[in-house]
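Sharing a structure below in structure tokens format, with a few things to ask.
Missing here: one protein chain of the complex. Every other protein chain is in place.
Chain nomenclature is as follows: A and B, assigned in order of appearance, with residue numbering initiated at 1 for each chain independently.
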Amino acid sequence: MSETAVHAETPRDSGPAPTYEGVDTARPPRWRLALRWETALVAILLLTLLIGSNGSARFFTGTTFFFAGLNIGEIAIMALPLLMIVLIGEIDLSVAAMLALSGAVMGVLWQSGTSFGVAVAAALVTGLVGGALNGYLIAYLGLPSIAVTIGSLTLFRGIAQIILPNPTTTPFPTEVATLGVLPIPGTQVPYSIAVFTVLAVATATFVHATPSGRSLYAIGLQPEAAEFAGIRVTRVRFELFVLSGLVCSLAGVLFALKNSSASYSAGFGLELTVVAVVLFGGVSIFGGRGTVAGVVLSLAIVAVLQQALTQQQVQAEVQNIVTGGLLLASVLVPNAAAAGRRVRTALRGRGRPAPPPPTPAPTP
Amino acid sequence: MTATLPRPTPAGSTRTPVGARLGGLLRARETGIALLIVVVFVAATVKNDAFASANSIQQLLLGASLIALLTVGQTMVIVTRNVDLSVGSVVGISAYVVGMTFRDHPGTPILLGFVVGIAVGAFFGAVNGAVVTLFRVPSLVVTLAGLYVIRGLDGLLVDGVIINPQSIPRGFQRIGFETVLGVPVLFLLVLVVVLVAAYAMRSFRSARDLYAIGSNPDAAELAGIPTQKRVFTAFLVSGSLAGLTGALFVALFAQVDVTAGRGYEFLVVAAVVVGGVAIFGGSGTVIGAALAAVLLNTIDQALVSSRISGFWTDAIAGALLLAAIAFDRSLSLRIARKLRTQEGAHRDV
Partner (left out) sequence: MATAAPHDPLLVLDRAEKSFGAVRALVDGSITLYPGEAHALLGENGAGKSTLVKILAGVHQPDAGSLVVGGAPVVFAGPSDARDAGVSIIYQEPTLFPDLTVAENIYMGRQPTVAGRRIDRRAMNAAAREVFARLGVVLDPSRPARGLSVADQQIVEIAKALSLNARVLVMDEPTAALTGVEVRRLFDVMETLRAEGAAVMFISHRLEEVYASCQRVTIMRDGRFVRTAPIDEVTVDEIIRSMVGRDLDALFPKTTTEPGQVVLDVDGMSEDGVFSDISFQVRRGEIVALAGLVGAGRSEVARAVFGIDPRTTGTVSVLGEVLPAHRPRAAMAAGIALVPEDRRQQGLVMDLPIDQNMALASLGRLATGGLLRRSAERKLAADWARRLQLKFGRLGNPASTLSGGNQQKVVLGKWLSRDPQLLIIDEPTRGIDVGTKAEVHRIIDSLVAAGMAVLMISSELPEVLGMADRVLVLHEGRITAELSRADADEDSIMRAASGLTSGATA
């Protein structure tokens, strides 16, 4: 028995210092994993472009991209604050309901003769208030965000239904109504995508290049440690939900302009699409992992895919299947790799000294 | 309390009353919801006495039945610290498959309709459960993906062709509108499932395992509970019941299109949470969740009947949900504070 003990370890392994080998087998650096997923997203994007161009000779035209952008615009805008909320380990399911509510506020005020500017301002204030409600309940009362925002999604859409039982019929002023349906003059870029681009650059800068952005990752990975490092975790949580409310209300205004009408049912069910896009972009549902680039790529894939499938007259149903399949793949693929690694480590472990030998131990 | 025991020690005895009260309050959740149903019912009847008519009550019960049935499976899943967002889509696809079976094979026995619905649901439940347990990925993501994939499959299947009442056997439709002693058959069926599930969740070891898993997953593992197997079973049951709900959907509406079951996932989760099931698992009862489904539907119907506006329903449901979780939280905080000051007092002795 003691012989076994002697051969158990090579002397090289003694001592407290972690060897390079120990470091490397532990886990590859985070950025490398992230990079890998984003590389995969780029490949998928190229693939979807290929599918699109194969199906239709007129795929690579400005119009295609205009409509792709127009369709994804509001989803894309709402995905940005949601990305940050998921980064800190929370979730906001009320995004689409806020889109509807703010649109409804704007529509009601506009229909009752308020000036357009005031109507828009009121819509944005609605977003702030709704976001603050979510934020207060989640950050200061400590309620689980998934339950709170399922509640507020019902509440927001419910209020929209009360104040605006029927879709508005009064057309918005022509000079702004065209913003919703026409590209920026001289380009094929819809206004919503222009807004998204500005917000995306701002979000990317904030998340990846500022102290506060860095703290989002710390909060998502280990809120207690973040607190001990002097990060105001509660306040950050609150502010992100307020921001989400505000940005979603902006999306609500754009959505109403695009449809030339506000309706309480605007964007029904869209919250899950937004969540799916963010998760597909490689943002971990547990928080602390994910990049703006990943989400932007994910949005581009979904937009191009929708357009390609629509042009090829593939049913919307297939788009659902593809969306769901991609989302599933986004969690399964990294996990399958981890599972594989676990198996390999286990196999390597076999080479080590065996567990206790079956020979009976000498009696003391 | 435990007065019969010898040698009482101060440490145990000072804390027991709080514990007893905590248990009492938790049990009171079902009572509270039942009372709220009565209050809403009485108020609506005062406003419009037609609300208490047999027909109105039947509508009330029927309207709540489908969601109440879904809360059973969802409760089992949420109790294990998971969630099943795919139930709405599963209801949709199993409803359509049941309808299709009747349409394409006239003369299919009624019972087979249920078997088909449950089988379809069980299949998707098993897939959800397998992916969640084998790959150890968060159920929120898996079932969200499931929601889309299954909805897509449903759409392909439907392909614009609506199943209409002519295709559904009269006998099957009868389940949707027939009554026994004035009580809708469909409601009775759901009631039986709810009661059986409630009994099982209290009385069987494997069901208690579900609570243990949600309450402390690591301890469950240490206690030798087959956690992955139990979680799989919870998803399987949730899927099967969603399939049964799909069959009942056909019986109730006798018409199925691609929108069947759409949006149910949030209604169900909302009812479950209002019903006192903790969203992070470990506690809550099937009865509470099912009663909450009835409550939400009663409010809905009461508003319509009182001609206030049916549009208020969602807003009230949302506010109620927020109030319910805020209430739960303040309750647990108050108990925690009470315990702490008691311990503080105990220290000074």
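Going forward, a contact is a pair of C-beta atoms (placed from the backbone, for glycine too) under 8 Å apart; a residue touches a chain by one contact, two chains touch by 3 or more.
Small disclaimer: the values here were computed from a predicted structure and weren't measured.
Student: I'm checking contacts with the chain that's been left out. Which of A:Ser94, A:Thr168 or A:Ser215 qualifies?
Tutor: Looking across A:Ser94, A:Thr168 or A:Ser215, the contact with the absent chain belongs to A:Ser215.
Student: Considering the complete complex, identify which of B:Ile225, B:Ala270 or B:Val286 is in touch with the unshown chain.
Tutor: Touching the chain that is not displayed is residue B:Ile225.
Student: Please give every residue of subunit A in contact with the chain that is not shown.
Tutor: Residues of subunit A in touch with the missing chain: 1-2, 4-5, 8-9, 13-14, 16-27, 29-31, 205, 209-211, 213-215, 217-218, 221-222, 224-232, 288, 352-353, 355-358, 360-361, 364.
Student: So which bits of subunit B touch the chain we can't see?
Tutor: 1-2, 5-13, 15-16, 18-20, 22-23, 26, 202-205, 208-209, 211-212, 214-216, 218-220, 222-225, 278, 282-283, 335-336, 339-341, 343-344, 347-348
As a working rule, only the chains that are shown with their structure count from here on.
Student: Where on subunit A does subunit B make contact in their complex?
Tutor: These residues of subunit A touch subunit B: 91, 93, 137, 141-144, 146-148, 150-159, 161-162, 165, 264, 268-269, 272, 275-276, 279, 285-286, 315-325, 327-328, 330-332, 335-336, 339.
Student: In the complex, go through subunit B and note every residue touching subunit A.
Tutor: It is residues 83, 85, 131, 135-138, 140-142, 144-156, 159, 258, 262-263, 266, 269-270, 273, 279-280, 309, 311-319, 321-322, 325-326, 329 of subunit B that touch subunit A.
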